[in-house]
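Omission of a single protein chain aside, the complex is shown with its protein chains in their original locations.
Right, subunit A next:
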Amino acid sequence: MRIYALHLAVVAALFAVQFALPAYHYGNVTRIMLYAVFAIGYNILFGYTGLLSLGHALFFAAGAYGAGLTAHWWSFGPVAALGAGVGAALLVSLVTGLIVYRTTGVAFLIVTLMLAQAAFLSTLYFNTVTLGDQGIVLSLPPVELFGAALHLADPAVKYNASLVAFAVALLLSLWLLRSPFGRVLIAIRENEARTRLLGYNTALYRFAALVISGTLSGLAGALYCLLFGYVGSSFASLQYSTLPLLWTLLGGTGVTLGPPLGTAITHYLIDISSGLTSSYMIIVGVALVAITLWFPEGLAGWFRRWRRVRS
């Protein structure tokens, strides 16, 4: 129960802090919470199941394009577009899961990388629909909720919609990973052969983990597209596959609160360095190398060890 209280406290703190944040950080925290949903989704596959994906941009972009294209071409309202985005991500996850059903290890990460790259190239190739690099700028009608009209351009709406998605993703992943299903995922990460020997259909569990992870990532993409009113090819680029890996590694793999923490730190690091140079992605490269060399367990692992030493 203590662990649920801790997670609820984080959500409550994020709700409370919106009344005190200056405008600039208000926007930053909104983005961080959305990206954190993506990171939480990534962590289910990488941190808990032990499958390293280099192509999660595929799912993020599936969500974003599912929402953006239906809203732009078929005039879907924000709620219907969100549903379409999540549905698209679910569909893409299912198909990807079937393709990689038997692959693990090195083959798994190469296939995910390549599928994401194929998706990226497709968004460029079908530019009459997606408008390619330039992307689609959306203008969406307000959402009617309890008689009030919520305008998506309003920063408070963006903040609280992101907070709701973050809370749902965080508590869902916590509940999932403490359930018997989550225990099997962890067992697969630790020793897949032994888990199979115990009678679990590990390929099926891996498939399920991929679908949940991909759909959560797609939820982040769909909301990002709707709240910021834009979707373009860059959403499917390698950068959006690298970032969730960095967020998860920095925060600590296999810890529910690790990836959100890693997301926040990375976001501010990139934010500061992009003011100094246009080659700000070098920060991401240096961070990845530094983590592999000196912090393989991330911040959460470091914190755990520090507590163990103290007690």
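Basically, a contact is a pair of C-beta atoms (placed from the backbone, for glycine too) under 8 Å apart; a residue touches a chain by one contact, two chains touch by 3 or more; residues count from 1.
Following the convention adopted for this analysis, contacts and distances are computed from a predicted model.
Undergrad: For the chain omitted from this view, which of "Branched-chain amino acid ABC transporter permease", "Acyl-CoA dehydrogenase", "Cytochrome c" or "Haem-NO-binding" is its UniProt protein name?
TA: The record for the missing subunit names the protein "Branched-chain amino acid ABC transporter permease".
Undergrad: So which of A:6, A:79 or A:124 would be touching the chain we can't see?
TA: Considering all chains, including the one not shown, the answer is A:124.
Undergrad: Where the complex has a chain not shown, which of A:140, A:187 or A:249 is the residue touching it?
TA: A:249
Undergrad: Suppose we count only contacts with the excluded chain; which residues of subunit A make the list?
TA: On the side of subunit A, residues 52, 54, 98-103, 105-107, 109-111, 113-115, 117-118, 121-122, 124-125, 238, 242, 245, 249, 277-282, 284-293, 296 touch the unshown chain.
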